[in-house]
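Left out: one protein chain. Kept in place: all the others.
The chains carry the letters A, B, C, D and E, assigned in the order they are written, with residues numbered from 1 in each.
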Amino acid sequence: MPKRILVINPNSTQSVTDQMSEAVESMRLPGGPQIRCETLHEGPPGVETQAQVDASTGLMLAWLARRPDLEASEAIIIGCFSDPGLFALREIYRQPVLGIGESGFNTASAIAERFASIAIVDGSLLRHRRKIRALGFEHRYCGGLAVGLGVTELADRERTFARLESVGQRLRDELGAQAIVLGCAGFSPYRAKLEDSLGVTVIDPTQAAVALALGRVV
Amino acid sequence: MPKRILVINPNSTQSVTDQMSEAVESMRLPGGPQIRCETLHEGPPGVETQAQVDASTGLMLAWLARRPDLEASEAIIIGCFSDPGLFALREIYRQPVLGIGESGFNTASAIAERFASIAIVDGSLLRHRRKIRALGFEHRYCGGLAVGLGVTELADRERTFARLESVGQRLRDELGAQAIVLGCAGFSPYRAKLEDSLGVTVIDPTQAAVALALGRVV
Amino acid sequence: MPKRILVINPNSTQSVTDQMSEAVESMRLPGGPQIRCETLHEGPPGVETQAQVDASTGLMLAWLARRPDLEASEAIIIGCFSDPGLFALREIYRQPVLGIGESGFNTASAIAERFASIAIVDGSLLRHRRKIRALGFEHRYCGGLAVGLGVTELADRERTFARLESVGQRLRDELGAQAIVLGCAGFSPYRAKLEDSLGVTVIDPTQAAVALALGRVV
Amino acid sequence: MPKRILVINPNSTQSVTDQMSEAVESMRLPGGPQIRCETLHEGPPGVETQAQVDASTGLMLAWLARRPDLEASEAIIIGCFSDPGLFALREIYRQPVLGIGESGFNTASAIAERFASIAIVDGSLLRHRRKIRALGFEHRYCGGLAVGLGVTELADRERTFARLESVGQRLRDELGAQAIVLGCAGFSPYRAKLEDSLGVTVIDPTQAAVALALGRVV
Amino acid sequence: MPKRILVINPNSTQSVTDQMSEAVESMRLPGGPQIRCETLHEGPPGVETQAQVDASTGLMLAWLARRPDLEASEAIIIGCFSDPGLFALREIYRQPVLGIGESGFNTASAIAERFASIAIVDGSLLRHRRKIRALGFEHRYCGGLAVGLGVTELADRERTFARLESVGQRLRDELGAQAIVLGCAGFSPYRAKLEDSLGVTVIDPTQAAVALALGRVV
Partner (left out) sequence: MPKRILVINPNSTQSVTDQMSEAVESMRLPGGPQIRCETLHEGPPGVETQAQVDASTGLMLAWLARRPDLEASEAIIIGCFSDPGLFALREIYRQPVLGIGESGFNTASAIAERFASIAIVDGSLLRHRRKIRALGFEHRYCGGLAVGLGVTELADRERTFARLESVGQRLRDELGAQAIVLGCAGFSPYRAKLEDSLGVTVIDPTQAAVALALGRVV
């Protein structure tokens, strides 16, 4: 029976789950681990505030308890850049539990000496810094920038890419970033194109976490 | 055409290359990236001294120049825990270049808050600390211990495992390690059994690096 | 109208709330701020696991929403050493929000160069370290020790004090601690006596947080 | 007999002592600790140079020796942002000895994740950084700015406030400070108004130190 | 017999060796240690890439093995700011082995609280930061700037000095550097004049290393 990697999207927006699933599609291979991306329908449409981050823990635990098949996965990935419930799930489950936020930054650390991140809104950058401090990357993190677009504007893909490109250029040229972590699962469709445009490594956090999990379920 | 992940063993000992290849066997899947483990026959039997670490750079670069097919791999992994040539190759190649040492520690960082490492001999632990400082993990690294066995003794697998188990227990119980990085490619056959015995995550650095590379060649 | 300092005990054990209230009794003065210690009856008997820590946020927010009189307090203190909900409440409320855990360590930092902490059980020490890293005190924190007593044993006050004394001596003599933070609101009755016995500063975290709040509501 | 908190102004300018006393007036309560602010008449008009900082130690010790009533206070606060004599007094006295500089930053640390400071002149900012390094807050300190006004200009309160407001805005908006520590006892009259104007926590260091002391003399 | 301090210029450009020798001329004194600056003729004209840095180790070791008289020197200095072979030589030789890069920064640390560096080209600044991280000076290093001149332009001494002066002013005024380390042996002729012009300490790394060696061969 194949090993199972579970990616939980703690928000209720199915299209985000679909994007994550699409991002890791090429890692699903015959004979390899099963990679399931699941939506936490009880979650909020987006996990944006710290209160929503904290509330995700209970929602995920209750959901996992109802889904013993998923709970038994050989690796569990929390599919939100804020890594809600990471420490709680690690206390409970023996299998590896990864957050896509931490995974993104640790992957950047394995690829480059100095790296940066992009958020949707400025308010998230404080949380990026908190995670950077918790991991120990203060001296290698160049900083973060937000695209600063609202929900409607994010739907305009050309505009979103243009903004990603312009903040990415600043991170690369002004702050010296050699790798850039996308601070939102929703940026995954732009990853490859952005990497081509900027000429520096661009990391999708879901891909990063699933890859790390692949190394844990060998 | 499949993406190619190249693992260079910078020492000339084919059995080490074979062990690395065996360790990542389950990550070779139909339709997935090709994972090639190659021996640098010009290298020393083991990369043990810092002089050998430094000399590896030139040997690897000359070898890669003669092997354009391998040089064109979409990801290059340096298969020695000392990560010889890491910064040099990164200056030259545009594709991701990973060291198994850095990959091992970054993977530990993505799985656990506090981690430790095991070396073959005490002398290597200074290099482990140097890498830990370079990465930024000083406050999360619990320390390292060596099995302290000579080449002949390492051939005795029962004895080697017993020693790994006893230093692993000390790292877990006395230093509080939640994950342990094996500081040598040659320890890979013991990984799963050691993890079972200790009940904490045990990381083989080659598996860690190949997994990270899988996330980069999507 | 006097300023109001609210201390929320996020566990449902009234005796813990009473102990906290008793610990800050001498800070309640005529004409000074009102200091109210309130029990979150919806909470668990003790906030012990990280899942309970995370769940506390929602419980506290719902409770505060039902108690506009308390919600309007000029300072809010989270009365649990794990500081549940700290970042969430700070995002929502404009008044100062303090956690007793952070307050205990910051007070130690204002009194002494090197300090340590005491927990009830070993498992909490990892959370102490996480907080120390988040605050930046890695180089001044000498370490922590647990009294290692079960609930029944903790009811035996002589035994509890004897254990606090013995771990306190080790923190002072072996690790060089000049101040010791009590890592649990329930240790407050022993603070003064332990300080006398050890001859180093012993900090009750609830007192520390209320004092810091007194400086914020002037 | 009430507990006594002694605040020593190590400079000879009585109006500064008066301002400090005024700043902590609301913390003087019936039945509570006595809070005495005393002027070191032997001191210089202002403690500005490092030589004056160092000389303060001897002056304070001699003065305390002549004033056994004050020397016996249950807490001693050094009322100068450079914390002169802090380590010397701690070696000599068993009661808590606090510096208003350290107290200001530790209080900021208990209130906010990222904080900044304001000095009178640029030259003091190096000393702020030195204190930040000694405390361990390098990664949470956003930086400092000076109002850059001379003695005469400081007498113009409107101008001083305007300058505090403008540097405070830069610390908040450009550096992301969530709390600002006033790096001079003389800024205390502006604290409340500045906090209202900026919408972030503004900390008067004397209030911070006295509050911390209140928690130590319970 | 006098003690011998050996400075190895790992590049083959004799004029660089001559400049280094000239820079330490005043430290050659009757009865004092002999200071020999030697050119590694097998080296590249300049050690610029990381591959050249790594290759220097083997070249230096082979050369030293052929020159037992030099190999027996009481102190060995690696005369390239990238400190090639530093750790390798330390493993092999019992006498002190110093790199001029590390020596420059450690000397700055002994003279000033905050310091900066100047490179020839931007690409070197990443290596400066790597060294700063390895040494532990992250919080005292203000940053680095490059003069950004090509080989031909560097031959124009007036232009080079003007550029050094302008980047030095920025390091002093914008970043607050109290000392500046010249990140290239070739800048030594400008040191004294630049120090006079800027009014802050300017450190030539070769002089720094030789001075440190003088203290080791007493």
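One rule holds in what follows: a contact is a pair of C-beta atoms (placed from the backbone, for glycine too) under 8 Å apart; a residue touches a chain by one contact, two chains touch by 3 or more.
If you're wondering where the values come from, they're calculated on a predicted model, not measured in any experiment.
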Omitted chain's touching partners, listed by label: B, C, D, E
Option touching the unshown chain, where E:7, E:47, E:180 or E:214 are the choices: E:214
Touch with the omitted chain, as defined above, among B:36, B:67 or B:133: B:133
From D:36, D:67 or D:130, residue that would touch the chain that is not displayed: D:130
Touching residues (missing chain, whole complex) on subunit E: 23-24, 26-27, 29-32, 90, 94, 96, 98, 102-103, 106-107, 109-112, 135-140, 199, 201, 207-216, 218
Missing-partner contacts on subunit C, residue numbers: 113-114, 139-140, 176
Positions on subunit B contacted by the hidden chain, ascending: 126, 129-130, 133, 138
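We adopt the following convention: only the chains that are shown with their structure count from here on.
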Selected pair, out of A-C, D-E or C-D, that shares over half of its residue contact pairs with A-B: C-D
Whole-Å separation of chain centres (CA-atom averages), subunit C against subunit E: 52
Centroid spacing, where centroids are CA-atom means, of subunit C and subunit D in whole angstrom: 26
Multi-chain contact sites of subunit A, meaning residues that touch two or more partners: 90, 130, 133, 136, 138-140
Set of all touching chain pairs, with the criterion as stated earlier: A-B, A-C, A-D, A-E, B-C, B-E, C-D, D-E
